[in-house]
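Heads up, one of the protein chains got dropped from this complex, but the rest are sitting where they should.
Chain naming follows the written order as A, B and C, and within any one chain the residues start at number 1.
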Amino acid sequence: MRVGVLTGGGDCPGLNAVIRAVVRKGVGEYGYDFVGFRDGWKGPLEGVTTELGVPQVRGILPRGGTVLGSSRTNPFKVEGGVERIKANLADLGVDALVAIGGEDTLGVATKLGDLGVNVVGVPKTIDNDLNATDFTFGFDTAVNIAMEAIDRLHTTAESHHRVLVVEVMGRHAGWIALHAGMAGGANVVLIPEQPFDIEQVCAHVEARFEKQYAPIIVVSEGAVPRETEGEDGMTLVSGEKDAFGHVRLGGIGDRLAREIEDRTGKEARAVVLGHVQRGGTPTAFDRWLATRFGLHAIDAVHDGDFGTMMALRGTDIVRVPLIEGTGELKLVNPAQYAEAEVFFG
Amino acid sequence: MRVGVLTGGGDCPGLNAVIRAVVRKGVGEYGYDFVGFRDGWKGPLEGVTTELGVPQVRGILPRGGTVLGSSRTNPFKVEGGVERIKANLADLGVDALVAIGGEDTLGVATKLGDLGVNVVGVPKTIDNDLNATDFTFGFDTAVNIAMEAIDRLHTTAESHHRVLVVEVMGRHAGWIALHAGMAGGANVVLIPEQPFDIEQVCAHVEARFEKQYAPIIVVSEGAVPRETEGEDGMTLVSGEKDAFGHVRLGGIGDRLAREIEDRTGKEARAVVLGHVQRGGTPTAFDRWLATRFGLHAIDAVHDGDFGTMMALRGTDIVRVPLIEGTGELKLVNPAQYAEAEVFFG
Amino acid sequence: MRVGVLTGGGDCPGLNAVIRAVVRKGVGEYGYDFVGFRDGWKGPLEGVTTELGVPQVRGILPRGGTVLGSSRTNPFKVEGGVERIKANLADLGVDALVAIGGEDTLGVATKLGDLGVNVVGVPKTIDNDLNATDFTFGFDTAVNIAMEAIDRLHTTAESHHRVLVVEVMGRHAGWIALHAGMAGGANVVLIPEQPFDIEQVCAHVEARFEKQYAPIIVVSEGAVPRETEGEDGMTLVSGEKDAFGHVRLGGIGDRLAREIEDRTGKEARAVVLGHVQRGGTPTAFDRWLATRFGLHAIDAVHDGDFGTMMALRGTDIVRVPLIEGTGELKLVNPAQYAEAEVFFG
Partner (left out) sequence: MRVGVLTGGGDCPGLNAVIRAVVRKGVGEYGYDFVGFRDGWKGPLEGVTTELGVPQVRGILPRGGTVLGSSRTNPFKVEGGVERIKANLADLGVDALVAIGGEDTLGVATKLGDLGVNVVGVPKTIDNDLNATDFTFGFDTAVNIAMEAIDRLHTTAESHHRVLVVEVMGRHAGWIALHAGMAGGANVVLIPEQPFDIEQVCAHVEARFEKQYAPIIVVSEGAVPRETEGEDGMTLVSGEKDAFGHVRLGGIGDRLAREIEDRTGKEARAVVLGHVQRGGTPTAFDRWLATRFGLHAIDAVHDGDFGTMMALRGTDIVRVPLIEGTGELKLVNPAQYAEAEVFFG
């Protein structure tokens, strides 16, 4: 049995831990051979491979990123892409694929599965917005990095009587903001699922200063102001392009800081954590989850249980249909958001 | 409504986060008054209290330990203890108690509940060995500290061709060893649930050196050698007292290191992480879990749902009978241990 | 003897360690009383004080920020400011002041000293740009935070074949960029002292990709392109205001990332570390240096050696004239920069 492995989409702490577990158990328990495909679906599409065995996965457990590289290549958008993949797999003698990635990568996996390719999936989303699983790896690392930044910012906020706005990842789902905000003791948490009222935010800011403390606001990159009759209540307009075609006011973090400053007269600063959240060594939780996803994925290959994807339920790893990796997003519901609201202001 | 809060047993990162959440929601949403009891059940027993309100919980979220102090006092072992507690609660006008602690503390809470005291419990065990809940707070912090130590020890093991034995917490359950060992890439993990064969351990050590790498062994403090006809296969005897009444060979970590050195001729060193694992700032996971336990505990008080304890199931906080906090231990089962065994040797 | 203490300017990890050491030694060894002044020179100017004794400094050693608060108030810019300070000090019975701050704060201290106020200074600049001392506290913490961010970004750069630009503090001096860049293994380091050639930067970027690695560029916030005949070689113009009066292209980090993207066709992203660098718990080096500055400052008060400032020379703390805290900046010289250049490309 020869198994191909690939990683697609944005990088995420824990990818290497998955690869290592797949290979270690595949070689040690099942006697499989492995082929590493470079840069996501680009690898099988173009037949670009890299050696993958126990020596190649040695020492990678604590390392962020992916030793296989990544890309967003979609073979279904390439003329004859599927045929080329099938041909390349046949040429390389690859019997099964382990595909590690997010919605796009697993979407391709699902369709290839329907077309007869033997695929097992491992879900990856640093935003933790996948319905099928309690948690995805990488999320815990991102939340800890954001929390540590918030811990650090508290002292500056206090010493300078300043508002600090921390923009974290989360385009569609506010999980990172919610968890990091609760863990870091934020005074306001703004998420995409709950459009915010700028006046209410400013009221929290002022309430906080009245208690002689300085507020920290955690905001998902995808958070938006609530609209009333087409107006979102923000004076500063985002999304306009300047003469060079670049967006004028960066993200919601910058925009919010400026708006709060204008409205309350308090100094406000934005910190945009950006890529720091998705790099570097994974936390213990993420290494443990990613390792277990890998072990169970190769078991699924061994069982011939293709078209499945690994998921965490409680403390168990279960197999669910691969299609669930591409379904509806897991969003923060109002009751979950209400837990953070207890600490607002 | 006046609510008393106490923390009992060994300290655990996240205790302060629970206290803060109980008080913040209790004051902010329900308008309750609070009384802090000092040092576990000693507080209500002796009527030793401390002021507890929003100002007292400010800034404590990231801090380890417990602002209320702790002890192992058991009022049921004190003549007239229960009556004194009831009298003190009545004198202080305390209508309900939130008790945060482990098996012993919650055991007292259960019995007091049967005797008519209004108690809600929050479970605490850094060893994570409670059946009722997927995880307890403090565990994730301990695992991360142990993993970081293992990460550091890898380089020394490699550079000096030495065996390093890392002893972690876990008297009856091997969860910390299992998670930290898997996350840290240990070559052997030894836990209380699976008595080990010293010859097998030495075989792993030698197999590892044959691959030109140095082994890291993670061992729970409660791990023991397998016995065959009353013999445990270890040459060095533990548990003997010296002339001063002190145990001669420290813990299993020291003993194992010396035994491996004697048997394989390889230099071996033990590192006993000890109290470092239970102190200091909690991880994001532990702050989030502890905060949510606190929020739900005060909701239970509000609902008059006494005799219950908070538990994590998947990502939900649920209420279970308080008696479950004192029941059977959650142990590592053979299938879970087998996940770590993939990486042995 | 009654001693006043104040902290001025931007916050910096280690301020609390200085305050604690001043008070602990002042009370314990010399039997002094203390008065804390709030918010820099605003405190003595407006007579706003806070209790300051051993209980107030307990537990503050590991905490960032300053328990005394800070501001940029300059009493020499306030009508009758000096007289009001003198009057307030007399009213409060304050015999001497320990002023902890940067160029501005110590500039005021120097002038007040000339006017007969007994002042001892402790220098503070997170940028480490003070000639009189080998290092200032806070700098080591900032460098470690920046280095850890760079460590994390390496894996993302590699996995996505992306250029990552990390903007760090340093308006006039490039010490943080130089140290963090060398410690983090940056491929290019750009500092204010050495105007950069954008074409050369892009050549390094391309050279790096040719070796199949992705570049990390560390840039001081004050770094600027080299000008030739009034042209700085950058296509994108910075500093222009948009309709709301806000600067269009944020800092040099953003501008550089976009320019590199335009010129090389490689994806480039900027990470602006900002305030995270100056908050939170200090490193061991900063706690040790800040504590020693505090101990020596109170010794100087005891010796009546006013008009002096503490400085680190090798491993010794020495006293230098206060005026040295406000003199010429310590800049990165070409030989020091050349050490980092070894690793460019």
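Keep this in mind: a residue touches a chain if its C-beta (ideal position, glycine included) is under 8 Å from a C-beta of that chain, and two chains touch if they have at least 3 such contacts.
All of these numbers come straight from a predicted model, not from anything done at the bench.
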Since one chain is left out of the picture, which of the remaining chains does it touch in the full complex?
B, C
If I consider the whole complex, including the chain that's not displayed, which of C:Thr49, C:Thr291, C:Thr308 or C:Thr326 touches that chain?
C:Thr291
Selected from B:Gly47, B:Gly65, B:Pro195 or B:Gly345 as touching the chain missing from the view
B:Gly65
Decide which residue listed in B:Gly47, B:Gly280, B:Gly314 or B:Gly327 touches the omitted chain of the complex.
B:Gly280
In the whole complex, what residues of chain C lie against the chain that is missing from view?
21, 24-25, 28-29, 58, 61-62, 134-135, 140, 143-144, 146-147, 151, 179-180, 182-185, 213, 281, 283-285, 287-288, 291-292, 295, 313-315, 339, 342-343
Contact with the hidden chain only, please: which chain B residues?
10-11, 13, 15, 63-66, 69-70, 145, 148-149, 151-156, 158-161, 164, 235-236, 242, 244, 246, 248-250, 254, 258, 269-276, 278-280
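The criterion applied here is as follows: only the chains that are shown with their structure count from here on.
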Contact distance in steps, from chain B to chain C
2
Report the most central chain, judged by the distance from each chain's C-alpha mean to the global C-alpha mean.
A
Between copies chain A and chain C, what's the superposition rotation on C-alpha atoms, in steps of 5 degrees?
180
Where the centres are mean C-alpha positions, what is the separation of chain B from chain C, in Å?
41
So how far apart, in whole Å, are chain A and chain B when each is placed at the average of its C-alpha atoms?
30
Listing for chain A: what residues touch at least two other chains?
151
